[in-house]
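One chain of protein is taken out of this complex; the other chains stay put.
Chain nomenclature is as follows: A and B, assigned in order of appearance, with residue numbering initiated at 1 for each chain independently.
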Amino acid sequence: MLLIPCPHCGPRNQEEFAYERTLDSVVRLDDAPDAAVTALYTRANLRGTDHEIWSHLCGQWLRLTRDRMSHAISAVEPL
Amino acid sequence: MREHAGTVPFTFDGKAYAGHPGDTLAAALVAAGVKLVARSFKLHRPRGIMAAGVEEASALVTVGYGAHAEPNVRATDVFLYPGLVATSQNAWPSLRHDIGAVNSLAASLIPAGFYYKTFFGPPSRWMIYEHFIRKAAGLGQPPRVADPDHYAHRSAFCDVLVVGGGPAGLAAALHAAEAGKRVILIEQDIAPGGSLLREAVTIDGAPGDQWAQTMVARIRAAGGRVLLRTTAAGYWDDNFLFAVERRVEPGQPGQGPAQVLWKLRCAEVVLATGTIERPLVFVNNDLPGVMLAGAARALALRHGVAPGRRAVIATSHDDAYRTAFALADLGVEIVAILDSRTAPAGPVIDAARARFAVFADARPLRAIRSRNALAGLDALVAGVRQRFDADCLAMSGGASPVLHLHRQAGGALAYDAARGGFLPGAGRQGNTTIGAAAGIHALASILDQADVVDPLGAATAPAPGPIWRDDVPGKAFVDFQNDVTTGDLALAQREGYTSVEHTKRYTTLGMGTDQGKTGAMVALAQIADLRGVALPEAGLTTFRPPYTPVTMGAFAGPARGDHAAPIRRLPLAAAHDALGALWVPAGAWMRPRAYPEAGESIGQASLREARMVRASVGVVDVSSLGKFEIAGPDALALVAAVCATPMAKLAVGRGRYTVMLREDGMVMDDGTLWRLAEDRWLITSSSGGAARMSRHMTYVADVLLGHPRAAVVDVGEHWAGLAIAGPRSAALLADLIGAPVPSHMGLCHGTIAGAPVRVLAASYSGERAFEVHVPGHLAHAVFAALVDAAQAAGGGVYGLDAMDHLRVEKGHVVIGAEADGRASPADLGMGGMLRKAGGFIGWQGLTRPALADQAGRRQLVGLTSIDGAGICEGAMLVVQQGEEPAGHVTTAAPRVAGQGAIALGLLTDGAARHGEVLLAWSPTRHSMVQVRVGPAVFHDPEGALYHD
Partner (left out) sequence: MGAGRYSALSLLRGAITGHRHWGRAWRAAEPGGPYDVIVIGGGGHGLATAYYLAKEHGVRRVAVVEKGYIGGGNTGRNTTIVRSNYRQPQLQRLLDYSLKLWHGLSDDLNYNVMFSPRGALFLGHSDADMVKLAERGDALIAMGIDAELMDRDAVARLVPLLDMGRDARWPIEGGLIQRRGGTARHDAVAWGFARAADSLGVDIIENCEVTGFLRDGGRVTGVRTTRGDIAAGRTAICVAGNSGHVAGLAGIKLPIESHTLQAWVTEPVKPMIDTVVMSQTLHCYFSQSDKGGMVGGGDPDFFPSYAQRGAPMRLEDSIAQSIALAPALSRLRMVRSWAGVTDMSFDGSPIIGEMPLDGLYINGGWCYGGFKATPGSGRLYAHLLATGESHPIAAPFDLARFAQGRTIDETGSGPMPQSR
């Protein structure tokens, strides 16, 4: 179980957090349809580090830089 | 040697025995002269005690009886308690005369993987064979009734977790505790000391076991926590471990939790997990009487039990010599020490030679069986066969550091040829390994601050035993529990299952309850030899949690029965009970389904309630609906992103029906949207979708819109909601609040029974209706007032089923039925409601060609039963029986206004099929009803009833 440092609450157990999506898959309201569908339906799905959006129970949305092999979290920033 | 009889009564296979306090069941059985304890998994070979701890592979028994029975308990890992009942397993009719032992005779027919090569034919034929294979497999009898024990979970945090209460662990824990760190030390045994419990050493003037007790006291005095009888089971990311504390022994009834599962988050982890001794490989090395040398020594030194009368020690290194001294001191005759090394030398060997017959270049070839136990052995001594009589063979083929947790945590390995095995490399999570687990054996090196007196000199690294090359025919085991022999390993190599994982899976090597703790490295050495590669090249299988088997109930902990998941109850639950509500689960909620009167079925009650609403007035509890307030200067932008319908022109004090989409354009939820003030909005959602909507809206605000000047507050639990519907609802409500009620889709504020309320004029039933929102804690009085007034007006309360009947008749969709996550707004006839300019979540998804072009999509239709018979919900819509379905019935209801039955359905190209007659076919419920397709509204299509 990961220990995720919430910028508000400090290090907390992973079970308090929920993964949402990768940062590059955010669909903006004004994205053109093709770009929106591409963002929604394709992922680099890297066997390495990616930028991810997670939420914490406290209500804070986070941007995690995380390695999908080692699970190491190299950065956490509030969104 | 024990000087008095035991005081702790127990039984094994119905026979009464008595053991000593602190005995393991294994020790007590050995003391009582019981050699045959179990039958092996596949070949039903006789088995005795082969180890002294959790690594035991053979001596598995059922402990306890009735509901407390626990199968597959290692006799070496259960400590005696008065009244312990142990029973042998996997033997019929008795342990001594086991019919299953015929498998042993047929062993040549059933080598590793034999089942892949036979039992062909149709699956039904395989299932007949399988029936017998399943009965023969398994070990103990399964539990059949609910577990009477309960289990607790505890969380703890520490600066330093030390796993293992042997000398290294004790010293590390004390050092850290005295340095002011928060320390937790866990030890799987009931007593601290680890290897000290089987060594005749003194430390700082005290015997090893007493020194260990003193250390525990000192650690505790320094503020450390010491958990005995606690096993570190799993080591996950970021230094998170599970440890299982046994508060009572297997099968033992007790007060309080039987086990506690500790969830440990640690800054630093120190693994002092020691080693596990390896067996030697020779024919019949599994016979009762053949045991690991360290186990024999533990029996002698810890329990004062002699494992036999005449013992042979067989070893490949110095350590097992200690066993000779320990046994001899108990009066056991040491027949011989067989050392596989050609020229063993050193102080311990010199000391042994002075007392015992020591043979170099000597190793066992075959153990000789008599009456299910060891009677002697043939050995090869300097190339010459020699026979020894013995009833105990204490063997050691080296030792393996316990690296399970280190590996679970992603740690590296370093191969050590001298040991014939692996030592821990760098820990991935900053964890360190110390003591014997790290390859340091000399006590004086481990306890460099203490005064260690070891009469046999410093312990040295154990070297591996010789490779077995089928020197004599017969079964030589590498995995005792799963009956895997060297022959099986050879067969696997011959057949190409050479990857160590293939060998493991093909032969079931290491897949028993002991997870190959004793035999894995021995087997690996054999495999490497067969393949002609160095041991590290043969590969290593993955260490998986848990380290030792963990009771399933301990994982579940308190999450049992009603605690398995919370039940959400309405604030008015007691009031509904008083009205005779029948409850129904709706997601996590319990909601009133109907309020049957005496003699009424649910269906009758619901229809009566629905007709009551159409005729006069009814009150229904809608508190579980999602409610969200959005406020701030940018509130409109946020609402516009979430809701797909137009709202910019919505006047303050007005509302409208709205729909929220997922990004793929499918309907996610629906509800009503209200403009409470210029910059303040209220959105309602379905009950089941409330949690999803809550998360969705904060995502939109914080991530998508980047923290607009608007806040979203989930006010679902702040307000109870009561819907009041029916032709008399407006008059009744106006009466109660003492003011005119708003027109349809308007809102007002007022008080009822002294409580402030918000009244939203929205309808879900097709009648003039209102939702009354009231703070949850004030809801009782309001509910009572509404129900009283409704009853006075010829109405009353209604439940979920009646609500459903009404909304089906009106053609309102419900999330999860018509809006099943696969339906677009257009599929549900709502395409025209969306904002043409887009700009809401999901608009881009809807532009995809297969969605923009409606052809072939399932579309919402109304269905009327032609002969009036009830339609099954979920029935398939087919043109004729035997055809693939063209759609299905999503929800069905009796006609409320009038007679007959109606339904809503999703039908391919349904919008163009009005008038068509189809079959609503439910083969599982043996129902076939002719239905006419039509528009999805049966009641007041123009909405005339909404207006007073």
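Simple rule for what comes next: contacts are C-beta pairs under 8 Å (C-beta built on N, C-alpha and C of every residue); 3 or more make two chains touch, one makes a residue touch a chain.
As the structure is a computational prediction, the values presented were derived from the model and not from experiment.
Although it is not drawn here, the omitted chain touches the following shown chains in the complete assembly: A, B. Touching the missing chain, out of B:E56, B:D664 or B:D714, is residue B:D664.
When the missing chain is restored to the complex, the residue among B:H44, B:R198, B:R229 or B:H888 that touches it is B:H888. One of B:R309, B:H777, B:R822 or B:H914 touches the chain omitted from the figure, and that residue is B:R822. Interface note for the absent chain: among A:H8, A:R28 or A:R43, the touching residue is A:R43. Although one chain is not displayed, its contacts with chain B can still be listed: residues 41, 69-72, 108-109, 111, 114-124, 126-127, 130, 133-135, 137-147, 149, 234, 236-237, 240, 242, 263, 410, 487, 491, 494-499, 501-502, 505-506, 508, 511-513, 515, 542, 544-546, 549-553, 555-557, 559-562, 564-565, 567, 584-586, 662-666, 668, 820-822, 845, 848-852, 872-876, 878, 883-885, 888, 921-925.
Remark: the residues of chain A touching the chain excluded from display are 1-2, 14-15, 18-22, 37-38, 40-47, 50, 52, 54, 68-71.
Please note the rule applied: only the chains that are shown with their structure count from here on.
Rounded to a whole number, the gap between the C-alpha centres of chain A and chain B is 26 angstrom.
Across the interface of their complex, chain B is touched by residues 1-3, 13, 18, 20, 26-33, 36-37, 40, 53, 55, 59-61, 70-71, 79 of chain A. Against chain A, the residues of chain B that register as touching in their complex are 236-240, 265, 410, 428, 641, 663-664, 695, 698-699, 702-704, 839-841, 843-845, 847-848.
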